[in-house]
Every structure is written in structure tokens, then in C-alpha cells.
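What you see is part of a larger complex, with each chain still in position.
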């Protein structure tokens, strides 16, 4: 059986006005997600603004999550930095802080090819005693994990699963076909808007950033898919798509990166989960006008009266 | 007058077989460059494999360079990591270790826009008391510093210069025109192969990775351009272009990143400057067959008998 | 009600060894598709090698199809060329030759923006009295029809539908949501491998190139989706995905374009539908070794004993 399945949101990292992790808010985020019924947490992913945090902050984020979760669900930890040895250092931190698995991207800034990327995953797997999940996110690292790369790593046991944020669901389908005989291997999608489709293709989990705002919605979606009620799953997905419209509200004043996570934070502030919508520098936070539009979206989708 | 001009190579970081900085070799690299007549050194640039090194290693590299150079030429230090606060941390290290200026890229992994990128440079400039040089390297960070971005930062005094590795020499020409009235502002090109052209356009310096292999060549090129002997400069440039052919020898077995710096290291090993051609993981080092081809190139270009 | 729904394959154009349209084979292709139960035909799409054919050849292809189909299913005609007036000329040909609708891409070679692209569709709609279907195929024209572009054209009545070959199913979902109140507007996907997903999202039709090889399979898939039998639909889709593996057999000897349509032709030749697998110049046709691999794929997927 796959080690992890279900809804595993990438957890937003709330910040104070001084750009430090807002620990009380972070506690509330975790409680909010667990109350929403999620099956795991993915901390220090892109949605967590991971590359904005140094080693010490990352360690505190993991430890805080571990302490707050108390083993109720598994904690996947992103160990995201440009190159192998630095990822290994993060991986060791994650291991000692209590992670259940690590999530690893292809190298970035450095221009590596698929062969070197395969070696990257192997070196990391050798260096730490934790399950390794490949994170395919070309929009950030500018390398696609090719089908053959992912399947090679899966079949040799270097990775236990893949989290796909590439948007290439056709390719993902072939990865699933190629690994169908590997009972333990799992595939998760990072999509917020075609999650129903990818689960219905056979994916084992979903990792939606928007799940920070509405975990109940994604858990409902997941359960409907598992129950084979595709029509109701689609209806829930369409509601979540309307909610997802928030990610474009601040464009082009902010970048796409700030616009997405910034919208999640702004919505979570409105819902009383976190205290600020502050984004790590140099990202821009959403302003009041943009927050008002997001209020409207929350109302239209039933999250606010 | 611009703070820095002339030939300022991005210094290769030699490694031992155990992937640690090879300090005796590094000493010899610096001596080799200074004997070659270079006007400054750029440590911890892309050619230095900067993103493969953590904070502690970076500090030792800077300190080693400062100690070895003993003020004979200025030392520019790359402070390259994905986001603002982390760059500021590197910048403070650079300052305390004796850097003369810092070299800063746009954010990466994070998807920022031009406005946020402008803020990024401003935050860094405010945080440290060192001249800031913008480093335009879209092939690594996947954001181009637009003409307006660079000129805005130059005119307000946030940056003292730009090091251009974008390959867009037409755009660079407009940046030079827009900043022609700023007596202190300087422009440098990272190109190895059209350095003569860009200097003849009015650039104030060149930062050629290949200068690690043949600093004399680039200093000669620079001097010929300054003397207005464009014909001889072009002839020297063409010889250096033949030397540059080494960067494609290991493709596609290695990535483009490994192929370039790996070739420089392989040539420097052959010339007795460094002990190994080891590349930081997960990059592949050049093999013996590839090294033999590089030997031939060194012979054809007069660097080896 | 939407004007067109169901399975509407883009029809392969069989060629003789002399690179002319092989009319007997073309007749057999059409019969094969109609016997397979398809709901319409799309001639002169990318799969038809449309941009390889001049006006006279295109006219003969349309006329042949019209004559052979005799009104049993609608015939959509691609009018694909770089710019407005030339597309209008093709559109008039299509109209006079008996097309039921025209399929129009964004301009190409010319570098137009979204506003000019909107005008392009408007000019064409004004010039001919046929329903216009937008064809979103950025891999060929290098412009994505943005959500707002498609929805603007739909709401003002310039286009009656969109055929999406962009691979961005998330975006397509938002287009469907934005046009849900337009009873006549339809959305079709060009995907062969996630057709079930897109139909289950609410798409009104599928336009699979692979449908030339196995029309029965896609009609079965379509019917299962309409009947709400998502599990069986997925099983059929997965078989079709295994069949789709043929499109990579000749890479990188041929280009991606030649590899896909060339594989369809090679399979159709093996199935006795067409006489040659010749591709229009300068594309390369598949060789015997590649054809043998495709035979194996046909056997594994039940199309060949």
C-alpha cells in the first residue's frame, strides 16, 4: 500500500508584520486543517514560501508542526534548495526534527540534465533514512521530471512517490501506468482545479494550496471520488474552482507567486485563521481593495455569510 | 569614474575528490589570474558553483580570496540564493569577510515580477554597506532584468553597475545609453565570445569564465580594445572563441552547466593550475576522453605545446 | 443546443508515393470513421497536414469528403494559414465546397497579441456565412488563446465553439464555467489521452487524432461517459493510452510532428485502411523497424490479431 494517500495540503506559513513566523497563527492553521479532516500535512512546500526561509527557520517550522500534530497525521517536509549537498543538509534537519518523509525537487539555478537529476535523487536517498518523494514543479525549477526519470527512480526504489505540479496530467497518466505494478508507489497532484480528474485517473492523493482555505471542501471532494460519486465530486470541484478565482485578484500588481499564496493568506485572515496576510520579501502582500474582492469570493462559495 | 573596470573573471572553485574546496589549488588559481594581469576577481559567481556551497563554505572561499589577494585587486562577491533575506545574510557574510562589492541576481524559484525584483535590490542595498552590482542571468534565474528595471535601479543609486550574462547585447546597449550621464555607473558583460563587441560598444568590463583558463588572452583583448586596435582585438577574440569550443565537448553526456565549468576545470588541471576537475554534485565531471579533446583545443590555441 | 457534439476526429490525409492525395485511400479513411460511429469529421486540421497543402489541394480534400459523407455527419473544415485575409480566402473555399463550419487558429509567424487575435476572429466571422470554431493550438501557432479571449469571442457570438489542443485543461474548465449560460456554445478537446477527464468536466466533444486508428474506441469512450459509467470509460481510455504510445516510436529520428501523424498513418496502413504511410515533405515517414514496433502496439491493444 502507498505510504501516504488522501488530502495533504501544502501548509501556508503565516508571518508577523516583522516577517517572522507567527507561531500562534501557525498553530491555528494546523488545527484548522486537522479539523478539516486532511490526511497529512506538507510543510515547507512552495506554498509555505520555503525558499524564503533559512535553515533555522525551517527547523522551527517542522518542529512546531510535529509538536502540534502529535502523530495524528503524517508530516511531509519539503527540502528545497538548489543543489544536492544543501538539500541533504535540509533533509537531515527534517529527519532529526521528526519528518515522516521528504519532498525533493530537481536542482535549480544550476542547469542540470535528466541524468544528473536522477543522480541528485539517488545521492539524497543514500544520505538520509527517510522516504523520498519527487516534486515535479517546472514552473519553479525550470526542469520537467520526464516520464522516464520518474519511472526509473520509482522502479529502483529511490522514490516512494511523486507530487506533480507540472500541469501535464497526460504525462502523469503514463507514469501511473508504468508504475501500476509497484504496490507502494504513489502519485499526488498539486492541482487545485482538476483534482477530481487526476484522482479519477487513479492518483493516490492531492496536495492543494487552496486546501488551506477550505480543507473541508477538498476532503469532501476526495471522499466523493473514493465513493465513486463522480457527479457530486465534479460539483464540489466546480465550487472550489470558483474559490480558486482568488489567485488572480492581485495580478499584475503582484507576481503570480505572490498572487496565489497571498490570496490564500488574505482569505485565511478573513476567516480568522491567521492574523496577517504578510508575504516574505520581496513579494507584495495583497491590499485592502484586493482583500475586499476576496471577501466576495468567499461569500459566493459559501465560506462566509 | 566607475568603481570597477577591466577584466574581472568569475573565479573557478577547485574541489578535492571529497567535494571540498581544494585550498592549495584555489591559491594557485588566484595567483594564475593575478599573474595574468586581471583587474579584479569575482568569487562566488555561477562559474564558482556558488549555489552548491553553503554559508560556511562561502565564507571560507571569500576569506581565502581576500587573504591571498591582499588588496592588489578588488574582490566582487556573488551573494546568490533564491530570496531577499537569504541574500542579505550572504551579503553580511561577504561584508564581514572583506568583499569590495556584492553581486546580486533576481530572485529565483519564487516567481517574482519586475516590481518585486526592484524591491529585492532595494532591500538588499538598505541592509548592507557595500556597493551592489546587478547580475542579469536569465538562463539561471529565469527572469530577465528589463531595461527599465536596471535603469531605475541605476538612476536611484541602488546599484553601481550591472553584470550582463543575458546575451541580449542590444538591450545592454540601450541600458548604456540610458545611463551614459551617470559617471559612476558601469556595465560588464559575462560573454566569452563577443566580449570585444560589447567592450567596443562602451562596456566598462568583462567577466569571462574562460578567463580562468587564459587570463592573459582576455587582458590582451581588453588592452587592445582600450588602445583602439579593433582589428587585433578581434583576432584575439577569435582565438579565444576557438578555445571556448571546449564547453561543448561533454554534451549531452553532461548538462550544459557541467560542460562549461567542467571544461574550464579540465583545462586548468591540464595546465597544472588545479589538481582535479571534480564538479560539485550532482554535476558530472568530464572524463578522460573528453579531457583528451580539450588537450587538443589547448594546443591549437597556443596554451599547450 | 451545441451545433456539434461527440467524437469528431481530425481526418488523416493519405498520400501517394508521389506526395499527392491518395483518393481511394481517403475514401476508405472516411468509411472507416463513419463505420466507427463518429459524430462528425474535422478535415484539414493539423493531423490532416493542412499547412502542407495549397488552396487547390485543400478544395479537393473538402469536396471529396463532402461527396463521400453525403450529409450523414457534419464536416468541420480547418482554414489554417498565417493571417486574416488568407484565412478568409480558405474560408470562402470551404463554404463553397460544402463545409458545415470552419476551424480557425490564431495568426502565426506574425507576432500578434490577444487584441489583434480577437480582431482576427471577428474579421473572419464577418467575411463568411459559416459557424466559426476557435482552434487553440499553441504548440503550432505559439499563441495561447487566453480565457478572456475565448470567452469574449463566445459571448459576442463570433465563435460557436472552441477546439482545445493546448493541454491546459484547468483553463478550459474556467472557459466552460464562463460560458455555461450560453446554450449553444461548445467545447471540444484535442487530447487523445485525457479525453475521459475533459468530457467528464463537461466538454461537448472530442477530436482525437488517434481516432483515425481506432474510431470505435473513442466512440465507446464517449458513450460510456455519456452513460455516466466513469469506471468503464477510464478503462477504455487507458487502453487508448497504450495505443497512443505509437506516437513516440520514431523519436528523435523524426520530429514530434512526423512521429505522431506518421504513426497514425503507419498503423492505418497495417490495418488495411490506407496504402502508404508517406508524410508530406520535409517530414520523414516511419521506417520498417518503427512500423514493426507499431504492429506490436496494435496487437497489445486488440486491434490486430
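Should a chain be cited, it is by its letter among A, B and C, assigned in written order, with residues numbered from 1 in that chain.
In this text, a residue touches a chain if its C-beta (ideal position, glycine included) is under 8 Å from a C-beta of that chain, and two chains touch if they have at least 3 such contacts.
On a predicted model such as this, the values are computed, not experimentally measured, just so you know.
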Assembly size in copies, with 3 chains present:
4
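Please note the rule applied: only the chains that are shown with their structure count from here on.
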Moving step by step through touching chains, the smallest count that connects chain B to chain C is 2
Interface sides of chain A and chain C: same vs different residues, half threshold
same
Averaging over Cα atoms per chain, report the distance between chain B and chain C in Å.
49
Chain A and chain C have mean C-alpha positions lying a whole-number Å distance apart equal to 36
Which residue numbers or ranges of chain A touch two or more of the other chains?
none
List the residues on chain B that touch chain A in their complex, please.
19, 46, 49, 51-52, 54, 80-86, 89, 107-113, 115-117, 119-120, 123, 139-142, 252-258, 280-284
Note: in the complex, chain C contacts chain A through residues 167-170, 173-174, 177, 191, 193-194, 197-198, 200-202, 228, 230-231, 234, 238, 241-242
